[in-house]
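Written out below as structure tokens is the structure these notes cover.
Note that this complex is displayed minus one protein chain, with the remaining chains in position.
Think of it as A and B in the order they're written, each chain with its own count starting at 1.
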Amino acid sequence: MKEKSNNLLLDLYPSTKFLITLFIIITVFIVKGYLYGYLMVPLCLLLALYAKVFKELLGLLIKTLLVLITFIFLIQSFFYPGDTILWSWSFLSLRQEGIDFSLLLTSRIGAIGSALLLFFRITSVKDIVYSLEQLGLPSKVTYVVLSTLTIIPEMKKLSMTIMDAQKTRGVETEGNLRVRAKAFLPTLTPLILTSVASTEERAITLEARAFTAPVKKTSLYRIEKTKKDTVVRILLLLLLIVIIVWRVAL
Amino acid sequence: MKKGLKFDFTLIAILLIPIGVAINVVISQLVQVLRIPLYLDAIGTMLVAMIAGPWVGLVTGGLTNVIKSIFSPTELPFAIVSMVIGLTVGYFSIKKMFTSVGKTIIAGVILTFIVIIVSTPISVILFGGSTGDSSSAVRAIFLASGQGIWKSVFSSNLLIESIDKILSLLITYTIVKKMSDRYLSKHNYGQNFLDS
Partner (left out) sequence: MSFIQLKNVSYKYPIGKGDVLKGINVKIEKGGFYALIGANGSGKTTFCNVLRGFVPHFYKGDLRGDVLIDGKDIREWEMGELAQKIGFVFQNPFTQISGVKETVFEEIAFGLENLGVDVDIIIQKVEEVIGLLGIDYLRDKNPQELSGGQKQRVALASIIVMEPEILVIDEPTSQLDPRGTEEIFKIIELMKLKGKTIILAEHKIELIAEKAEQILVFQDGEVVMQGTTEEILTDPQVLEYGAALPQYALLGLEMKKRNWEVGQIPLTEQQAITTVKGLSHPKGEQVCHS
């Protein structure tokens, strides 16, 4: 049984959390203009602050979205087709149409990006897959996803170990591109071969543990919906109706 | 050859999926550590597709982007590209395209075109042609030379992707050839890589 954290947002059922994200994604296309989309970024940050994941979310926003948004502005402002030239230098011309397009595009990317990043900060993958399993997703899918999350850090560790071993055997990992590229294959090959070979014994392990037994599995781990989920779902639905009505009326 | 999805998703094939995804993710990092100016991050998908077939390859590709999007949501739309890579390479494997270095290169060329046809619309429509990495700079050069955004994205993709995908396939081919016959024989599509 999952322990309660007594944080309204964190204790919500995974699908309810996803509905919040989905709500943002849908409304950002319904509401006109870029302001709404941009407002979603601080809103997500605010929710993150409440769920105590503010720093993580902010860091990831800067890392993944800031560079992208800057590039979009640079490229679109100068190369988007249009006639309203604001400023010109040599072959480069800054156009109003490009800026407008960039604002709209980046506001959507910002909103959707923040909403997704927030979702993954407040929902563990374990909870996501278990709730999907309850919806009828085969348990093999659950296994694959959870196993992937265990294997990635293990393989990272293994790759560093192999690289260190290669270094002591004289394979250079510093220097010019040719030297560095030459270190790639000797690190990669044993990493892949060892990992791939382990699947055979893993398969036997799973068979020995009745993984393929044709019965409905049970699970020690359980997450349950509460009244709060219902309340949040109804609120989201009402809000969506309001936004649609408001958009149609205008 | 049509034996259905159940035939393809054997237990050992299913267990290969996490390995393939992890290879993709770890390579992304390895490439950064070694500062190699390529992605090479579909090698895991290609490997799984080669020995476990197109559908298992497709799942490996898709899952890779889903996992990556936990930390970088802009990867999510490109899941389609990764899935297409898995599907295509798996199909090529069935068609015995990976039996020599020469054929593998031809497969790489075809794969490059398929990848570009799928990825260019995603990149242009969703992200205005920018991706926030080094290829954006290449695109800017094409754009500055007076080409439209579609053509620029297509051309810059062609340049980077062709090197990347052909090299990735060659690396994958080399590694699969190193696997033991005993192991390969356990996979549905491994027989094309047996030594004997």
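Going forward, contacts are C-beta pairs under 8 Å (C-beta built on N, C-alpha and C of every residue); 3 or more make two chains touch, one makes a residue touch a chain.
Keep in mind the model is a prediction, meaning the values are calculated, not measured.
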Omitted-chain contact residue, chosen from A:Phe73, A:Tyr143 or A:Phe184: A:Tyr143
Option touching the unshown chain, where A:Ser88, A:Thr205 or A:Thr226 are the choices: A:Thr205
Touch residues of chain B, complete complex, unshown partner: 11, 181-182, 185-186, 194
Residues in chain A touching the chain absent from view: 142-143, 146-147, 150-151, 154, 198, 201-222
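By our rule, only the chains that are shown with their structure count from here on.
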Mean-CA-position distance for chain B and chain A (Å): 20
For the chain A and chain B complex, residues of the former touching the latter: 60, 63-65, 67-68, 71-72, 74-76, 78-80, 91-92, 101-102, 105, 109, 112-113, 116-117, 120, 125, 140, 143-145, 147-152, 154-156, 159, 163, 173, 177, 180-181, 183-185, 187-189, 191-193, 195-200, 202-203, 206-207, 211-212
Residue ranges of chain B touching chain A (in the complex, touch as defined): 9, 11-12, 14-19, 21-23, 25-27, 29-31, 33-37, 40, 43, 47, 59, 63, 67, 69-74, 76, 126-132, 136, 139-140, 143-144, 146, 149, 171, 174-175, 178-180, 183, 186
